[in-house]
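Notes follow once the structure below has been shown.
With one protein chain removed, the remaining protein chains of the complex are shown where they sit.
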Amino acid sequence: MASTTDTMSLNLKIWRQKDPTVEGKLVDYKVDNVSPDQSFLEMIDVLNDQLVRKGEDPIAFDHDCREGICGMCSMTIDGKAHGGFKNTTTCQVHMRLYKSGDTIVIEPFRAQAFPVIKDLTVDRSAIDKVMAAGGYVTANTGNAPDGNAIPIPKPVADAAMDAAACIGCGACVASCPNGSGMLFMSAKVSQLALLPQGKPEAPRRALNMVYTHDSLGFGNCSVHAECEATCPKGISIEHIARANREYMKAAFSYHEKTHSEGGA
Amino acid sequence: MSLNLDSKIPSGPLSEKWAKHKFEMKRVNPANKRKFTVIVVGTGLAGASASATLAELGYNVLSFCIQDSARRAHSIAAQGGINAAKNYPNDGDSVKNLFYDTIKGGDYRAREANVYRLAEVSNNIIDQMVAQGVPFAREYGGYLDNRSFGGAQVSRTFYARGQTGQQLLLGAYSGMMKMVSKGKIKQYNRREMMDLVTINGKARGIIVRNLITGELERYAADAVLLCTGGYGNVFYLSTNAQVSNGSAAWRCHKRGAGFANPCFTQIHPTCIPVHGDYQSKLTLMSESLRNDGRVWVPKKEGDTRKPADIPDEERDYYLERVYPSFGNLAPRDVSSRQAKFRCDEGKGVGPTKQAVYLDFRDAIKRDGKEVIAGKYGNLFEMYERITADDPYKTPMMIYPAVHYTMGGLWVDYNLQSTIPGLHVLGEANFSDHGANRLGASALMQGLADGYFVIPYTLSNYLASTPLEKVTTEDNAFKDAEQAVMLQTSKILGIKGKRTVSDFHKALGHIMWDKVGMSRNEEGLKSAINEIRKLREEFWHDVNVPGDTGNFNLELHKATRVADYLELGELMALDALERKESCGGHFREEFQTPDNEARRDDEHFTHAAVWEYTGQNSSPIRHTEELKFENVQLATRSYK
Partner (left out) sequence: MMTSAVNHYFRSSIGRKHLVGITGLLLCGFLVSHLLGNLLLLVGPDAFNLYAHKLVSLGGLLYVLEAGLALVFLVHMYLAVRLNLENLRSRGKYAVKKRTGRGTTLMSATMPYTGMILLVFLVLHLMNLKFGSVYTTVVDGTEMRDIYKTTMEYFASPVSVGWYVFAMFCAAFHTAHGFSSAFQSLGWNHPKYYGKVKIIGYLYAILVGGGFAFVSVWAYLKGV
């Protein structure tokens, strides 16, 4: 550990909001003795510890694995989702990136589709709803042929993996000037459109996922690519383009017979 | 009181048991399946795969998860891979080999029939996950790639970059979401299971806390599946996620489920060391690093020179020295223990002296930086992000950390606990890994249980058990809810001086020092006393601000820590009673002259299953004898 004994003092402005029904505001806090080796969330832990000792309500924030993979941690730090560091989630931000005396503004991930629950915690269930609309391959347990029955070219598998790396944190939405969920939605559409396993229901998936995305209050993509820059997994907007193609194909060619037409 | 520990292992030859059992089990008519409701607690690999599969079959599934989405369960953090006996690389692997390696790796403390079944269904898991669109690594020809792992003799590990757990979980989660869209799964997120409700001796429901509103909610069903993972967070610092906890399993234990082998804990050798008392978590660095990294400490005690300044002849590459044939690839339990020995000798490195070097200098010299970056680039980046040290230039510092718990609720061959109707899947049960788990086997077990075991055995239970109608208005629900409410108000009423984390950290220190990598009678006894004392203090001096009426994070932590303070004691007690060394359980009194674990097969070839007898009486230790009919018990040697 390239540890230093120098500790830091920081001024924090943190969004406090008791529940969704009341107005929130930025509240000033000061933390001392912050070690540069501390993670950002550990710095908040220390602050919360102080608050609890004073009998005050600690700051509510989402976090879980603290190793950058579960997608639970959020926070908009100094106006940037996850702090705006390349390929980094909030839990992997370390205090050595700041210097003593800094003022740091901490707000929740904000978007119309992500209402605040309390303080820095937001409701991201819209992400699940978009996934339920088609982010899967209908392959019931027991149906599967041998894993090697369908060869998949390595570049295709790799491209699908690039898209599949999405951790569903919602930073793309929080950082998008339009509050759009296109990046995470398209990552799933794209992953499954690339793979042969996902092709049979690709049109249906694209239609349903886009429809659901739009109905949940997410905005439209206007190609700022702020999502791509913020994504902690470096997912490219190339996947949005693929989703656009998939959607266009599906909208003009996909047809499913309804019951009255003699369909299933 | 007693526990029914009939393992219900089917008769017949090992390789035919599961097929025979599947044939003999009762099935539920497709039209009747929709009349049954099943509660699944947890959405990790076991919970998500079980929920999806049971819903596909037609059961109504109520799925509970503690995070804000099922996709965040901690299975997501597994890096390395998943084993299967496909033998794609043509290196002589087979179901029997995988079975044998798992039994041996577990130091002969797992049930043969369960492990054989696990190996048998391992191949189906890969097929199923591929069909669901999991982008496993592939060769240029388009076929699946394999790598070797954990010192196995064959390459049987399937992987998706360093994110295998994530990809498998998202695959299982997507299957779940498909059934959510069809209305067969109802999701209850941000819920924590607070108690199990039993009616007429059968598990019929749960009480959960809605973590947002603070309210308690009741849910009734025909069976309950517990898929809540392990209890490694007893140690405060572990590689587990923050909300991974043992409370659901512990509450079931208190309702009558036997707890098996609680002392079997896996300490993973390659984690980023502790560096401050503010620390909340230990980060794992994949075991695969030991394929190219060399582990060493300075030969001289208290050597403070920079690693680069220490010449080769003054370095002790102790794994290579002690285990010439396995070297740096010695299994997890063995490697962890050796690191501890070196630090105990005063040869540890870094500011805390509780670390050893994992050095890539020679590998970079041999293969070039490009090749090493290709293999481990993302891990090196992660290490640098956390420590600000560049592993290309200076060796990594690593130290063992709590990673996995082999112990868990006792289950029979059908994955049913000692409470009828309560089935336990994945890390939460005890069945498959014995005293030490091999790398890349946890993902395999979670998915095997959820996809390919429980759908059959649960149907058998539902078809063969008379289940009277229950509602959440039954007294059992009211009583259970009342008990949780009482506990909650008691905790909130204390308003003492110490925080929940203070207690958790104190417990963690006791556990790590005395019930950790190396244990002895004196230490375990004192640990038990200290834990009791700490528990006493907790109930008098903990400070939990606020009330239940909203999102009270301190309260959530407090109820978990209250349970850890009981579970920790049972772990120490189990370790005290198991007077042998095996796998991750190392008792200093039972070692060979060269400090290796000495098993006692005569007295301890069994699972210790603990029965809860009440708050003020001692738990009772029962045993399930483990019969080895197909493998020869042998001493594990990695020399």
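Chains here go by letter, A and B, matching the order in which they are written, and residues are numbered from 1 within each.
The definition used in the following text is that a contact is a pair of C-beta atoms (placed from the backbone, for glycine too) under 8 Å apart; a residue touches a chain by one contact, two chains touch by 3 or more.
Remember, predicted model here, so these are calculated numbers, not experimental data.
**Student:** In the complete complex, the chain left out here touches which of the visible ones?
**Tutor:** Its contacts among the visible chains are A.
**Student:** I'm checking contacts with the chain that's been left out. Which of A:Ala174, A:Leu195 or A:Ile235 qualifies?
**Tutor:** In the complete complex, the chain left out is touched by residue A:Ala174.
**Student:** Contact with the hidden chain only, please: which chain A residues?
**Tutor:** Touch with the absent chain occurs at residues 15, 26, 76, 78-80, 84, 86, 105, 107, 109-114, 174-180, 182, 204, 207-208, 210-211, 213-214, 217-230, 236-238, 240-248, 250-252, 254-256, 258.
One rule holds for everything that comes next: only the chains that are shown with their structure count from here on.
**Student:** Counting in whole Å, what is the centre-to-centre distance of chain A and chain B, each centre being its mean C-alpha position?
**Tutor:** 27
**Student:** Which part of chain B faces chain A closely enough to touch in the complex?
**Tutor:** Against chain A, the touching part of chain B is residues 49, 52-53, 56, 67-72, 74, 76-77, 86, 88, 124, 126-144, 158, 160-161, 163, 165-167, 170, 173-175, 177-178, 180-181, 187, 189, 212, 241-243, 273, 275-276, 278-281, 283-284, 350-351, 381-382, 385-389, 397, 451-452, 455, 495, 499-501, 543, 545-546, 550-551, 553-554.
**Student:** List the residues on chain A that touch chain B in their complex, please.
**Tutor:** 1-3, 18-19, 35-39, 41-43, 45-46, 49, 52-53, 55-58, 60, 62-72, 87-88, 92, 94, 96, 117-118, 121, 123-125, 127-128, 131-148, 150-154, 157-158, 160-161, 164-165, 167-168, 191-192, 195, 197-198
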